Structure formats: structure tokens, C-alpha cells
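For this view, one protein chain was removed and the others were kept in their places.
In this document, chain identifiers A, B and C correspond to the written order of the chains, with residue numbering beginning at 1 in each.
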């Protein structure tokens, strides 16, 4: 009985119906199809499914490897800087390097990328300088200046809110018969946002050239995937909207490249949207403000350590004799030097510009804001800030 | 090229990647399952799938028939009254009588019903008096008084907005270990609203006892289902959220009863939510403010006339010798008399109470609203209204 | 010069803007084949094709979200929300992307788009179909908010809104849609956003309104002038945000008295803002408290009684007379 205790027993109640039992199955059924699961490398870096192995030249494989290492090194540096008070709250990408680099690798520079906040490595691949990303995450508005070299949307911090915008870009591409595609990513948590489902549907209805990448990393802050979704196979969302979907081992960069290449080709070829579910794991903190010990077991994290995307790819590259321990050490050193150089440039650039806060809100400041700006500049002057 | 013409050819652009071709299929796949399609009666009222035929006593079958006829007669009367200026804009249910009665028939009075605006016949079945529904659709606030005899939510006019509320009732039932279920309906258009997808997911995650009925009637005002959804099998939405789903011929009341009974039993038995896609057709206007001739072909409507849910059920009942033309005429006459009596009572009750508009907003009127109410009552007095 | 209803005038502005700039496109529920539930977009699909007139699925949040994306791509979408009550469904995309993406991208992506929606009461509509919540958008940084009051300014302001480099919320008083006709010039006409109009000059008291309220406002003014010998100055706000403080202040500095009229709820409504600005900039000239004749802070009532809820000329007359008598 409801605590509200509705008067369901009053006299004029609708008549209780005779119970109906339906035990048998109907004759006709509709097949919902199957979702392919793509994986090229196993956890030891051995090729398990050569049928989907991308055929890439050595130099490209090494470029990819460097992208992943850069992602990790930069991440670690940011974390150290954050712990020393030099950086604001940010979301480490540790463990998701294959997911990140694998999704941007098959993109053309002229394609559009619309990432969430945990995509720092992918943003660097796409042309963001590291010093600028440091500015951004250290709270300097200049960090939001999007690199001119590529079509990037600002990363999104409001879960799922960028997905319809990315879809709209794809709709623009479609109606203008452009040959670009849009790639957007979001988390397993984001998959619960209604607007993401809406965007799936819009993309499908207009056959917009967009690839949705759901980075299913096990957690949304403290919420495990099992409590996030009634079906933990997030690729299964596709069929309801008529979107082909594939599931991929997100810690296998070659699998990611295979899956995302297929998805991007499909979209570019006029086939409409594609959904890629990348199964990976958030190895580190949700953000630097988070303490995962409160809600998840060390064992689980340990188990995923063995699936490290970088070690796995290293083994593969070693087995192909493209890498040895010396080369690995050297690459890491070079990249560390890049990262340090970026940090130093950031330190030079990190000057707050409080006087600018009115300047990008409208194309031209309306009169009423000119007054407010004057009031504000007075305040800055009093404080001796300007 | 985007009209914005991004500088994607500038020098520091990310390197163009080597195209990757993925022609083969992965070895592993995940089966998404199948959706059953339920239909008991064909268009002539002949039993086509006895395996799912509900086993109902004669009196119940006739009660169902009467419910459908009442639904139609009441609808027609409202339309006539609307055309004479006695009624506001409303949404006729013509052609969806089987969908309506079939979904409420298997409910217990103590179950909760949360309908959309096109569910007038079902509301009558659930205990709303016709005069009250007339009051409601004629713009009298008294019409919103929910009958005490049953757990009803107010019908929803904001597409999809009631679905999370209905889900919340089911979550309440679940946490209080009540044995009620919630039945909610919405249209094919509503299936595009993000909040509906969110509610699916909430229901699935909490295994809340709720049955979602999507009345896929071909149109959302002027938008045909094919332009509404990337997949016109709306039952296919279920699998993505882990919700079992069934598709049913919504013009076959026995099919509806079979499908909804199964869904309700599933929910009541602790199995969690269930999705029923009822395939039907909006025979009449979207609302009385609409002119469907602008956007749809007469042929299409003609074709559906042959699938009339009432005629079909009549044939079935005749074949079971529960009905003949005389009985049909008599039932129609009786029901028409009920409808007319309701109309007459409505005419007596239809007195506007402008002085009440402040009285149901809060439990107690806050001071600031007492002032506003006084101001308003002054106005009424000046107008001689009170 | 043709005599047009507001619906026809809006349709004209849309057609002209689309013809002049091929980046302009239209999207929304039932805007294409059906020509819009109020027929504002009638004939545009036939004229401009399905790539420029997009019938969308039923999801307001994504109508705005994808329109923002199209603006990012460089198009100029005019998105229709069928009734302003359903802009609530799109609140997050409006506030987080439409109003912010220029700033969030440090001006890389100006969001030159319009969200059109019919608003307000008076047409005997069901629940959620009569709201007047322009104050939400006035309170939202990054937006402009425009509300025409007649066919002619509707046409000119819609053209201006589409041309504007910033996102504009364009609220159409649906009670005025077909209420009267007005001469509308044959050649494209535009109007500056951000300017109020003195539609009747006067010296005794300033009466400020906008949108559908201009009809009872003007009715009241006639009555006050003719029956009560009060020389009312009437201002049509037209642009809610930015608001033309200068014109308001100049007028009230002359008259010393003021009444503000709107349909929307009173608390933190547009009238509150006007009063705050007049208090700041015309304090020394005020001879009486500024009165609000507005919607009450309750839900828009069900339609049999809506006429009593909506400010009418009688209530405005009473408020102006009381303001005149205040000492």
C-alpha cells in the first residue's frame, strides 16, 4: 500500500479484471541482430583476430605508440602539478590511452572532434598544445582558445551536453554535402543522459555523419556500470535507434583503430551514424577531487593493471621488432622533455586577465554591459589589479 | 567545407593518418535477441495465434467490448461538442480503442495509471466519470480532480514528461515492497524525448514495476514514424536498457490484453519494467486544431479503416455467438444514453470558478500570494465576476 | 503595401532571410510539410527544400542542441519550439551551449541562431501552452530576447534577429498571431535590436509593456486619455535583453510616474528589472512608486478563467489612476 494510501477500495472503483495468463510464445518474432566484438590484441599483445587487424606501416605504428606515451606522461605531469597546487581539478586519462588515440587516429584533420573532459591525450593528438591545455585546466580562460589547425569543439564538462551539438555539426555537414565526419566521445555515465539518446535518434533520422564513442570505463565517479545501466553492453543502445554498433576492447589500440576506422568510413560514405562502445577502465581517480578507495576495491584495479594498453601495445611492437627496451626508454625521455618544455611555457603564459571577462560573451558588448564592465573595471582598479 | 571554413590546412595541423580498411568481421559477436510480435485476431477477427489468446469468460469479453464502444461514442460526442464550441482543443482517440482498453483491462484498481492526453477511453475505464473529463477538456479546472477510486496520475500534455514521474511511483512501490504496478503510455513521438529513455534506464536499474506502453500510431502531428525514429520497431529500444519488450497489434484488443497481462505479471512478479509497443493508427485528427489533409494521404487512412479494432472484435464476438446485430445496436444505444447523460451533467457542472486559481498552488498560501490574491479578487469584483 | 497578420509577416521575414542568405535554415517539429502548427513556416519547405527546412523528431532539447551545432558549423538556424512552455525541455542546451558557446570557444564559434516560440495566454489553450517566461532568458547571460507586438515590427525584428551574430530568443505573442492586420512594406525591413519605442508620447505617466500586452496597454491608454484626461506615454519594449534603459529613464524622468505590464509571473520578472533600473537611474524624478500589473506568482490558470488572470485594460487603468493619485 502506498504511504499515501489511495482509496482504492472505495465503492465506485473500476471492476477488478479477471487475471489473464500468457505462457506461450507468439509465432512471429523480430530479430534484433548481433553486435560484433572487435579485438586485435590480447592482454599480452598477441594478435587474436587477424581478420580485423589494421594494416599499418611501421612508422604509423610508432607514431601511435608515441601518442599513447605522450598521453600518459602528460597526464602524470598534470597530476603532479595539481598536487603541488599548480593546476585545478582535472580528470586523469590513465589507462584509457588506447581508447583516446585509437579514436582520433583515423580522423582527418578536417573532421570535427567533440570530446568530453577526459580526452586530454586525444586533444593533444588533434593539435592542442600541451601548454594550452595546462592553461585551461589551471583555470586560465585563454586555455579555451581552440587551435586554428583543426575543427575542435571545446571539451564538455556537462555530461552528455556536447553530444547534440556534435550531432548538429554532422547535420550541417550533411545538408551542405561536405565530406567531413564528426567524432564525439562520452562516458558510460553519460549514456544515461536523455539528450544523448535524443542525439542518437537525430543522427539516425538525418543519417548524419557522426561516430559516437562511448568510453565505457566501468565507473561514473562512484557508480559502477551495473548500477548505471540496465544493460551493460552499451553498444546494444544502437539497434533501438537504427544505428549500427560495435563493441571493442578499448585497451587494444589496434582494435580501437579498426573499429573507429570502420565507423568513420561508414559515416563518411553516407551510411549515417555509428556507435562504438569502447570497453576500458578508469585506472586513476575520477578527478583530482575524488578518492576512489571509498567506493571500489583495489583488486578490481589490480586486475586491470594487467590489461595496460601501453604495455600491451609495447609487447606487440616488440614482437614485430619495432621497439626494444632502449627505444622505449628513449621515447619516454624525449616525450618527458616535451612535457617539461610545455610546462615551462605554461608557467610563462599563466597570467590571469581579469579585465577580459566581458569580452567574449557577445560579438559587441551591449550598452547595459558596458556599464557593468565599467563598474567592474573600477573594482579592479580599486584592488590595484589592473 | 564548412561555411565557417575552418583553417584545417594550416601548417601545424595534425598529420593525416593512413587510411585503415576493415572489411572482415570479428570472430566474437553478442546476440541482441528477438522481439515477439503478438497478435490474436487478424483483421477479420479470426484467431491467428491461439497460443497467446487470453482465456476470458464471456461476460468479461462483453465488458471489454462495451469499454471500446464507450470510448468511441464518447470521443465522437466530444468532437461534436468541440465543433459546436462547447469543448476546448482535445485529441481524439478514434481507432485506438483496442490499445486503450487493452492496456487498462489487466490492471488492478490499486495499480497506478499514468496516461498521456489521448487516453480518454482508458481513463473512463479506470474510473473517471465522463462529465468530469468533459469539464477537463472544456477548460474547467475542476476536471483535474482525480477520482478517489483509483490511483491515477493527471494525464500529461507535455510529451513524455509524465514517464519519469510514473517511473518514480514504481520506484516507490519497489522500495516499499508494495505489490502494485504502474502502467504508463505515450506516443511514438514521445519516444524521441530524452527523458523517456532516461526513465527506461531508471526503471531497469531499480527493477521498478512499471509497464511502458508506446502507442505507435504512425504519426506525431505531421511527422510520420519513419521520420521520427531511426528504427520504426520501437520495441527495439528495450534491449539497450535491458528491458524485455514485445510488439503487439494495437488494433487487436485480445492481443493487447495478452501482451499487457504478460507485461504486468512480469512487473508485479519482481521482474522489473516491460515495454509494450502497440502498433496502431491515429484515424482522426491529431487534435481538433489540426488538419491532417495537409500532410497525409487519404489512401493511408482508408487502408487502416479496414483494420478497425471495434469491427474486428465484433466479428470475433459474433463468431463466438456472444453478439449479433441487435445486441450491437442495443449496446450502442445504451452507451449513447450514458454519454448524453454525462453531457447533460457536464452542462450543469460547467461553472467557472475564477476565484479558485490561487488555492491549489501551495498547501498554505504564502503571505506574498495572499496580497496578490486580494489584488486579483479586487479585479474580479470590479468586473462583477464574483 | 500588403496588409498582413503577424503570422504572415513572420512567414515573410523567414522567406526573405532565407532567400538573402543561404546559411539560414529552419528546423523544428512540424515546420516543414505541415508549415508549423500556427502556419508560420508555411510554404518554406516547398520553396527552399528539405536541406533548409528540417522537420525534426519530437525533442526540444536536441532541436536546440543540434541547431547550436549547425551554428558552430557556420549555418544560421532558426529553430522553432512549438510552444514556449516546451523551451523548458531545452533549458540545458539553451543555457549551456546556445548562450555560452561563443564564450566557451573564446569567440571561435559565434552562435548566430534564433529560437522562435509562440508564448503567452489568451487562446484557450491547455496546460503548459500559455506560459510567458521570458524572464528566464533575460536572466541568462549570453542571450538576446526579442518580443514583437504587431505584424510590422514582428517582420522587422525577426529579420534583425536572424542577421544578428548572437543567439536570440524570439518570443511571438500568439494571441496576436491573427488578431489584426497591419501594413508591412514590400521591401525587406529591419529594426535595431535593443531599442524600445515610444508608441504614444505623453507627459503624465509612463506605461511600459511588450508583446501581447500592448493591446490592453494601448486600450488603457486611450481610455485614460479620453475618459480621465491623463496624458499617458506608452512604451513598447520590443527588446527585453538588451533593454533600452535610456529610453525608459528618459521617459520616466519626464513623467515621474510609471506602470509596467507583463503576463509572466511577477517575482523576478521583467517589471522587477525595469523598476530596479528606474530606481537606479531616475530615482530623483520618481513621484510615486512604480506599479506592476503582471501575471501572478501562480501557474497559468486553466483556460475558462485565463481572461481574469491576464492583465486587462481595466486593471491597467486602475493602476495608472492610483499612480497618478499617489502623494
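By our rule, a contact is a pair of C-beta atoms (placed from the backbone, for glycine too) under 8 Å apart; a residue touches a chain by one contact, two chains touch by 3 or more.
What you see is a predicted model; the values in this text were computed from it and never measured.
Contacts of the undisplayed chain with the visible chains, over the whole complex, involve A, B, C.
Screening C:49, C:141, C:165 or C:203 for touch with the missing chain picks out C:141.
Of the candidate positions A:60, A:148 or A:368, contact with the unshown chain belongs to A:368. Within the set B:158, B:221, B:323 or B:352, the residue that contacts the chain not displayed is B:158. The chain that is not drawn here is touched, among residues C:103, C:130, C:206 or C:251, by C:103.
The chain not shown here is touched by just one of C:89, C:112 or C:251, and that residue is C:89.
By the touch rule set out above, chain C reaches the unshown chain at residues 85, 88-89, 91-92, 95-96, 99-100, 103-104, 127-128, 133, 135-136, 138-142, 241, 243, 264-265, 267-273, 275-276, 279-280, 283, 286, 288-292, 296-299. In the full complex, chain A touches the hidden chain at residues 2-5, 88-89, 117, 138-141, 143-144, 157-159, 161, 189-190, 192-195, 220-223, 227-229, 289-290, 294-295, 352-354, 357-358, 361, 368-369, 372-373, 375-376, 379-380, 382-383, 385.
Interface residues of chain B with the unshown chain, by the touch rule above, are 141-142, 144-146, 153-154, 158, 161-173, 175-176, 194-195, 198-199, 201-202, 205-206, 360-363, 366-369.
Just so we're on the same page, only the chains that are shown with their structure count from here on.
Each chain gets one centre point, the mean of its Cα atoms, and the points for chain A and chain B are 37 Å apart. Rounded to whole angstrom, the centroid-to-centroid distance between chain A and chain C, based on C-alpha atoms, equals 39 Å. Residues of chain A found to touch two or more other chains are 172-173, 176, 194-195, 198, 201, 205.
Counting partner chains per residue, chain C shows two or more touched chains at residues 57, 59, 61-62, 72-75, 109.
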